[in-house]
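Right, I'll just put the structure down here and ask away after.
Only one protein chain is missing from this complex, and each of the others stays in its spot.
We call the chains A, B and C, going by the order they appear; numbering starts again at 1 in every chain.
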Amino acid sequence: MAFIQLVISGVLQGGLYALIALGLTLTLGVMRITDLSYGVYYTLGAYFSFFFIIKLGFNFVLAGILSVVLAFLIGLLVERLLLRRIISDELSVMILTFAFAYALEEIIVFVWGSPFRTLPPYAIGTLNIGGILLEKQRLVSFAVAVVLIVLVLLFLKKTRFGKALRMVSQQQHGAYLVGIDVQLIQRLTFAVGSFLAASAAVLLSPIYLVYPAMGWSPLLKAFGIVILGGMGSVKGTIIAAFALALIEVLSSYYINQSLSQVSFFVVLILVILIRPSGLFGNREGV
Amino acid sequence: MLEVKDLVVYYGKALALEKVSLLVKENEFVALVGPNGAGKTTLLNTISGLLTPAAGEILWNNSKINGIKPSEIVRLGISQCPEGRKLAPEMTVRENLEMGAFVRKDKKKIAEDLEKTFQLFPRLKERHLQLAGTLSGGERQMVAIARSLMSRPRLLMLDEPSLGLAPIIKEKIFEVIREINSTGTTVLLVEQDTQMAFQFADRAYVLETGNIVMHDKPEHLLGQSEFRKAYLGL
Amino acid sequence: MKEKKLNLIFILFWLIALLLVPPLFPRYLLHVFIIAHIYAAFALSWDLLAGYVGELSLGHSLFFGLGAYSIGYLSGKFGVDPWLSIGISCIVTVVWGLLIGLPCLRLRGPYLAIVTLAFQMLFFLLANSLYNLTGGEEGIRNIERVFNSTESYYYLSVFLVIIAFIICYLLVSSKYGLIFRTIRENPEAAEAAGVNIVNYKMLGYMVSALIAGLAGSYQALYLKIATPDTLSMALTFSAITIVAIGGKGTLVGAVLGSYVTTFIFDRFAFLKDYKMLMYSIVLVLCVLFFRNGLAGAVKRVLLWRKMGVDNMPGGGKA
Partner (left out) sequence: MVKRNKLFAVAMVLFLLVGTLGCSSQSQSGSGDSKDNPKQPYKIGLLIPMSGDAGDHGQIMIDGAKIAQEEINAAGGILGRQVELIPFDSAANTEKGVTGAKKLIEQDKVDALVGTYRTGVALAVMDVAADAKIPFLISMAASDEIRNKIGKDNSYYKYVFKVAPDVADYTANLLPFLTDITKAKTYYYAAENTAWAKQLGSVMKKQAEAAGIKLVGEAYVDTSATEFTATIMDIKKANPDVVVCGIITAPGVPFAKQYYDAKVPVPMVVTSGVLTIPNTIKNMGAQSDYISFGLFNIDKPITDLTVPFWEKFQEKYGYRGTGFNEVKTYDSIRILAEAINKAGSFDKDALAKTLETEQFKGLAGTYKFDETDHQAKWGEGYVNGVLAEWKDGKAQVIWPENVRDSALIRAPWWK
């Protein structure tokens, strides 16, 4: 019984990890940059929904939509105004995005202050199915996350833009030659990444805390998941997200509760040592 | 149709092309030969808009096209089949071909062209749902050529289409290129296998370390002893 | 040629200026100078890696902290002679550099950046949680006092930062520096020329770890305590800011940047919460518009006549 309960918790958590990491894997593949500001869009999404719900009294759905749209627009602006100028210089991009993440964190402190905040849950209560407890809030978040992930996958598979995105990710040079506006695709992908990070935050902020430095932990998790799954592999990313969530939950119950973070690092370092291309990375060749 | 005038291109800080001029006329089959590192690929990439020239100009039907985005250049009717195929490995053959028609909007005509392409390369029809990364070298080259045709180019630039292929497949590829040329598409071919290229070309340019050193009809070039020595080893 | 002379003149003037500080400035400013020198050495180590070897270390405070905790352990817990402790803590950080560098430097892209960040966060976590081992938030105390006067600590800091500068300078101006540059600009060409990229990167990484560890152990020696702050991300961030302001890949920039930030930000205490905001905005602006930093600007002024050289055609990247 305990095992089933833990697995269910791990799966619920994994869906949200997958959502967070999906945006990063798209950005990494398409832009070929190390975006260290990815966590900031997570933070922004949380603060926007905090602002709309608590300060302006909007309902959850409206606030959520507004937040992610805003994050999308900010992503567009950041790519155009900051990243585009230096995108070819890998080191400068890392420094810039790192600095930008810090700057935005401080701007948030400036605008909203630094105390811990939280949001009231969208759905209160717990379902009890044969002794297994399911928090409604987590179920709702998980469901929305899965819907978003499926939408993104369909979008990549079916639409013209989605195909162009995959092409840029897999073969940038070829994408230029078939007449894809690579810069435009990169800009939109960056914005889609911001959108996904923000939507994860909107779903999680009623469960977790909202505070200015909240974005670093998902950034690191997302990077770990992407490295684990193989850079640029969407399938690998999703599988790695669930695997990681399960490892965390199970190890914290069966081994030691303070180990969830340590086990994450250990897994990450082992993967880099043993299989640097990640579990599903097979991008070389062709 | 395409005219390149006094083109100067830097690759990073190194000078890659030093005053290159070249002319391709409507319906012509032009070959560009020369040793490794002479700047052939650089020239094609500059025409395709991937590199920005430091000086000189590129004219397409008498209007200047350097400085235009690569996607616009494809729209104008210049298509490049790059060296090393440059296919998307995790997309199917069909998807790769469809990406070739990215700049076109008319779905019906695209479907028609896809059928035509499959007639040209029956092998690809069999494998249209296979991932491009799992194909053999020759098949990949076919996909690459087919893809560059999907934009309905008026000028097709091919970069080393025979590289690394077995002789039989090589011949097959060249036959297809000739067929493409005969149905009204202008061809600019970059090739290391000079003999093969000269069987088909109307005119040829020789590029060495960033300079056009000779240009003439293939039969005239073959008549020159220094050329034969350098390129055919005879 | 000219640049080499400039660097020598810089060291000379710097040394003379530093010797004039104690008699001319009030005691408190000596302390600020000491802090500036610690940051300068730390920033030098970061610049060596980012500006020359071309690898970004986002968790560089890991080595600073390892240096600090090592001396804390040796001198504070086991009573080893503090001078010997400094030496041993440098070796400890180099070994850690080796352990982390070996798997990561083989890989391209953001691996090193992410893994160093992961290690740093892990160690920060452990330093806070393994109370019995690390003293938690209280850190490791009782590091032996080596001098009684601030002046002596000041002269030691001058000595250390100049040594750090000279080590970095010798490394990058030797043939290794040339190889570093080739690896950074054109790794394929370097590999084709038979250069073992991993070995050279490893060398740069270990020297960088050594200097960061030195800076960390000196800070612990001076403050007589090693706390988890020495492992914090904010510390790495200040090194990056210092180098970005001073100029990446110049070494001199790390020193200039450290003086400027330490003195200016120290003075702007009234900014309170806005200090970090200002820090990060200055950093963003520097990356975008001031890529050569202070050192670049100074060099431009000193080499005014030769300015045209950088603007050759084809340098279209700028």
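Keep in mind that, in the parts below, a residue touches a chain if its C-beta (ideal position, glycine included) is under 8 Å from a C-beta of that chain, and two chains touch if they have at least 3 such contacts.
As the structure is a computational prediction, the values presented were derived from the model and not from experiment.
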Which displayed chains does the hidden chain touch? A, C
Among the options C:Ala41, C:Ile225, C:Ala254 or C:Leu283, the absent chain makes contact with C:Ile225
Any idea which of C:Arg106, C:Arg141 or C:Arg181 touches the chain not displayed? C:Arg141
Over the whole complex, note the residues of subunit C touching the chain we left out. 25-29, 31-32, 35, 38, 125, 128-129, 131, 134-139, 141, 219, 223-225, 227-230, 232, 234, 245, 259-260, 263-264, 266-267, 269, 272-273, 275-276, 289-290, 292, 294, 296-298, 300, 311, 318
Could I get the residues of subunit A that touch the absent chain, sorted low to high? 2, 5-6, 9, 13, 50, 54, 109, 113-121, 124-126, 133, 135, 137, 204, 207-209, 211, 213-214, 217, 245, 248-249, 252-253, 257-261
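Please note the rule applied: only the chains that are shown with their structure count from here on.
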Averaging over Cα atoms per chain, report the distance between subunit A and subunit B in Å. 41
Using CA atom averages as chain centres, what separation in Å is found between subunit A and subunit C? 32
CA centre of subunit B versus CA centre of subunit C: separation in Å? 50
Going through subunit B residue by residue, note those that touch at least 2 other chains and give them in order. none
Multi-chain contacts in subunit C: which residues touch at least two other chains? 317
Tell me, which parts of subunit A touch subunit C in their complex? 34, 36, 82, 85-86, 88-92, 94-96, 98-100, 102-103, 105-107, 109-110, 114, 216, 220, 223-224, 227, 231, 258, 261-262, 265, 268-269, 272-273, 276
Subunit C residues touching subunit A in their complex are 50, 54, 56, 58, 103-104, 106-107, 109-111, 113-115, 117-119, 121-122, 125, 129, 233, 237, 240-241, 244, 248, 273-274, 276-277, 279-281, 283-284, 287-288, 291, 317
Under the touch definition given earlier, write down the residues of subunit A that touch subunit B in their complex. 160, 163-164, 166-167, 170-171, 173-182, 282-283, 285-286
